[in-house]
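The complex appears here without one of its protein chains, the remainder shown in place.
Going by the order they are written in, the chains are A, B and C; count residues from 1 in each one.
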Amino acid sequence: MTALLQVRNLSTYFHTQDGVVKAVDGVYYEVAKGETIALVGESGCGKTVSALSILRLIPEPPGKIVSGEVLFEGTDLLKLSQEEMRKVRGAEIAMIFQEPMTSLNPVLTIGRQISEALELHQQMTKQDAYKEALRLLELVGIPQAERRARDYPHQFSGGMRQRVMIAMAISCRPKLLIADEPTTAVDVTIQAQLLELVRGITRELGTSLILITHNLGVVARYARRVYVMYAGRIVEHGTAQAVYHDPQHPYTVGLLSSVPRLDEPRKTHLSTIEGQPPDLIFPPSGCPFHPRCAYAIPKCSKDRPELMEVEPAHYSACWVALQKPTPWKKIS
Amino acid sequence: MHKYLLRRILWLVPVLLAVAFITFSLMHLVPGGPWDREKALAPQVVENLNRKYGLDKPLFVQFGNFLWNALRGDLGVSYSFQDRGVTQILLSGLPKTATLGVIAFFLAILIGIPFGMAAALKQNSAVDYASVFFATIFASIPGFVLGILIMIIFSVVLHLLPTGGWGNVKHLIMPSFALAALPAAYIARITRASMLEVMRQDYVRTARAKGLAERIVLLRHILRNALIPVMTIAGPELAFLISGSFIIENLFSIPGVGRLFVQGVFARDYGLIMGSILFYAFAVAIVNLIVDILYAVVDPRIRYE
Amino acid sequence: MAVAVETLRPHHTIWGDALIRLRRNRLAVVGVTFILLLALGAMLVPYVSPYPWDRQNYNIILQNPSWAHPFGTDNLGRDVITRLLYGARTSLQVGIFTQIIVVLVGIPIGAIAAAAGGRMDNIIMRFVDVMYAFPDLLLIILVRAILGPSIYMLFLAIGLVAWVNVARLVRGQILSLKQRDFITAARAMGASGPYITLRHLLPNSIGPVIVVLTFNVPRAIFAEAALSYIGIGANTPSWGTMIRDGYEVIFAAPHLVAFPALAVGILMLSFTFLGDGLRDALDPRLRR
Partner (left out) sequence: MKSKFVLSLVATVVIVLLVAIAACARPTPTPASTPTPAVSQILRVNLAGEPATIDPNRASFAGERTVILQVFEGLFGFNQDLSLKPVVAKEIPSVANGGISADGKTYTFKLNSNVTWSDGKKVTANDFEYSIKRMLSPELAGDYASFYFDIAGAEEYNGAADKDAAAKEQLRNALGVKAIDETTLQVTLAQPRPTFLQIIALWPAYPVREDIITKFGDKWTEPPNYVGNGPFILTEWVHQDHMTFKQNPNYWGVKPKLTEIQFKMVTDINAELAAYKNNELEMSRVPPGTEIATLTDPVLGKEILRYNELVTFAFQFNVNKPPFNNVKLRQALSTAIDRSAFVDKVRGGVGKVALSWIPPGMPGYDPNLGKEYEFNVAKAKQLMADAGYADISKLPELKFQYADTAGNRTIAQFLLGQMKENLGINLTLEPVEPRAFSQLVIQEKHTWAFLGWGADYPDPDNWMPELFGTKAGNNHTGYSNPAFDALAKQAKAELDNAKRLQMWADSQKMVMTDAPIVTLFYRERFVLVKPTIKGLKTTGMDGQVAGDTFLSEVFLAK
């Protein structure tokens, strides 16, 4: 499949009063047309920053994209002028944010906030855009769209707001949709509805989807390929199948083993990953995970591992993973 | 909403009553009466004057008479202005003060908000410092000094504008600028502060993620939210401007209502004091009501039961 | 085997952090130093200046700035720079004490009105409407007749009427903040009304309030100048009376009004920079 979006060696740093935070430090990932990939990792590992960098929404100062390319259908988004970038945002690439409560303008009606992008990108008249907005609201499952469109964000529940965000994002039929932890702020039942909604829409419109989440259960069900991020870098990448059953990086192993499994007896306590996520201003030498890694060898603390193909179409940034079989056992 | 409006208007009565009572009592507690002068009047003349204006009656009777007449729109008679009716004096002065006040208010907005926005958008840049600097300079020169400086430059040196009085548009320019200086500086500062606050909100990032032009993001998303705190302070500034400023009207000899209260106090012109303070209280209460209603219009989160 | 890496970044309290950030903000430092220098100058002037602040010399009336008198002399031949520093005592006191009254009266009333809402809010706001139209002039004359023309009656008079704006502003801020989720969250944890107001509502509305306060300082100094312009100013020398005295002879000696006005301007700049610095320093969200 031809790649719709290729992120190559992307680095985004933040200049803070205590030093330079390397939030995203040389990241590679790509997504094909119509494909759904997942970006997984603990909070603070750079998932969201990498997504915002794609849309160049990093506030500057303090943030700055220091290196890398973001090829979208062949053109590098980082080289585009502000004007050209604006044509991409919302029309070609759209984004759904994590915090529904604060991501909608409190003083504008819901209908207005959806029809805005339509008027801009699709050059629709106010009335057509409003009618289309109503259709979208129904599409995302908001009852009495006619009346609710005139309401304001504070009159909607968290789940409903997230549906509005989805309606807003898909309004201009973007080629790529980035969902940054879309369901974190809502309860489980709504979570499933929203994800089914997004999957339905992306499949129907042939939209590629980058799903950013720390919820491994969601990844398994919806994403074809998975990128695991740690300390601003991709540490493992492969098909969901492969990564779940034959993880090639100790961090992924740790993540998977900290998820409760139905087929395990109830009493076994979950294993956690030791220590704290690393300080991105003074990252540990070598592999950033080595201080917390149960299988670390002296080389780990000296040289920084790059992504290597340890299994067919299955990459990992870990020296230990090169030995076969891996010291950690497969997950049945 | 209408129930709220009605309730607020009904509340006007106790507010005005309270203001009337406070002013009336303070007025009679303050030493010195309307007939005390450096060249003392004969006691008999003073007695006749008190009788003529009903000041010989007990205080609560006077207060009662005042309220009863005020209900019928007659705010009593002014001793220091040829026995003209206070209502009539206020009505003849109101258009002048109101015109000046409204012009000054819009000037303050047209200068203040853009300056504030520019300062916020280009924080810690030349524009930011320039706006802080001008806001401070205008804020730190008292009205009468700023007024006389403008008058010296445009009337005495350049002979472009008349120094004062009332007549055509040329009489409006200098006083309205002098009046607008402080509110403009104030609005600029508050706009800058609240713009900085709003620009950090998530919904601004959402707006940008939709690919909206920066101009639309600024006007439709940022400004609409940023202007709410500005409105809180714009209201009282408007009330202050509408009621007129003693200093500017005195300096530019504008026959408005702004100087009536102060002149009234210094002349112990009881009729004028009561009339002008009630008018001012009424104007302030109405403006505050308007601002509160505009609140609900601009910020849907605020609902009035 | 896993070695816990000790975090290298020192942990500050919000005030500690605010102080550090304030120190980094050069403009705020400039502001603070000017204010402190001024206060120091005001205290030391009688011992430092060659001329007592009130000595008159009729041979050097209304002189332009010269080496002997860097800021010139006034209409009774007194040295202006000495009077300016001496007058700073009154003006700083007027500027600062009125703000203390404004903060102590305005903020609580505004907060209670907004936090309580409903009938209480309405009653307080109508009381504020009355205060807006309060005949402060009459009160000043009355208080002045009783207490005599001391500057303390000025603080009372100016402060008593100035708190109204702050009250309305705080109320406005809190009204919009009340809807925010972190407030519902705090309430959900069983926090009491006053606790929420103190710990959550007020700190979040501190921004615009500080801006207003930094504005109120020169405004109080003007109020004093305006009162003396009208004819009921303070009795001791102050920037307000000096501006008014200078105004009266502006056609003969404009420097008499220029220097005090400039002084108020620079004081205002310092308070503005300090205010901005304080607001940015105190705002947790700005901790990058």
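Following the convention adopted for this analysis, a contact is a pair of C-beta atoms (placed from the backbone, for glycine too) under 8 Å apart; a residue touches a chain by one contact, two chains touch by 3 or more.
Keep in mind it's a predicted model, so treat the numbers as computed, not measured.
Note that the undisplayed chain, when the full complex is considered, contacts B, C.
Considering B:L67, B:A98, B:I137 or B:I173, the position touching the chain not shown turns out to be B:I137 (whole complex). When the whole complex is considered, the residue among B:M1, B:V156 or B:A213 that touches the unshown chain is B:V156. For the chain missing from the display, the contacting residue among C:A253, C:L267 or C:A281 is C:A253, taking the whole complex into account.
Contacts to the hidden chain, counted on subunit B, fall at residues 30-33, 36-45, 47-49, 51-52, 79-84, 89, 92-93, 124, 126, 129, 133, 137, 144, 148-149, 151-153, 155-157, 159, 162-166, 250-253, 255, 259, 266-268. Residues 26-27, 30, 54-56, 58-59, 61-62, 75-77, 141, 144-145, 148-149, 231-233, 235, 245, 247-255, 258, 261-262, 265-266, 269 are the ones on subunit C that touch the missing chain.
FYI, only the chains that are shown with their structure count from here on.
Averaging Cα atoms per chain gives one point for each, and the point farthest from that of subunit B is the centre of A. Between the CA-based centres of subunit A and subunit B the separation comes to 54 Å, rounded to the whole angstrom. One inter-chain figure worth recording: subunit A and subunit C are separated by 49 Å, centre to centre, where each centre is the mean of the chain's CA atoms. Looking at subunit B, residues 299, 301 sit in touch with two or more other chains. Taken residue by residue, subunit A touches two or more other chains at 154, whereas all remaining positions touch fewer. Across the complex, subunit B is touched by residues 118, 122, 125-126, 129-130, 132-135, 137-139, 141-142, 145, 164-165, 168-169, 172-173, 175-176, 179, 207-208, 211-212, 215, 218-219, 222, 225-226, 229-231, 243, 247, 250, 257, 261, 264-265, 267-269, 272-273, 276, 279, 285 of subunit C.
Those residues of subunit A that touch subunit B in the complex are listed here as 55, 57, 82, 86-91, 94-95, 97, 99, 102-108, 116-117, 120-121, 152, 154, 165, 168. Contact residues of subunit B toward subunit A in the complex are 201-203, 205-214, 216, 220-221, 224-225, 298-301.
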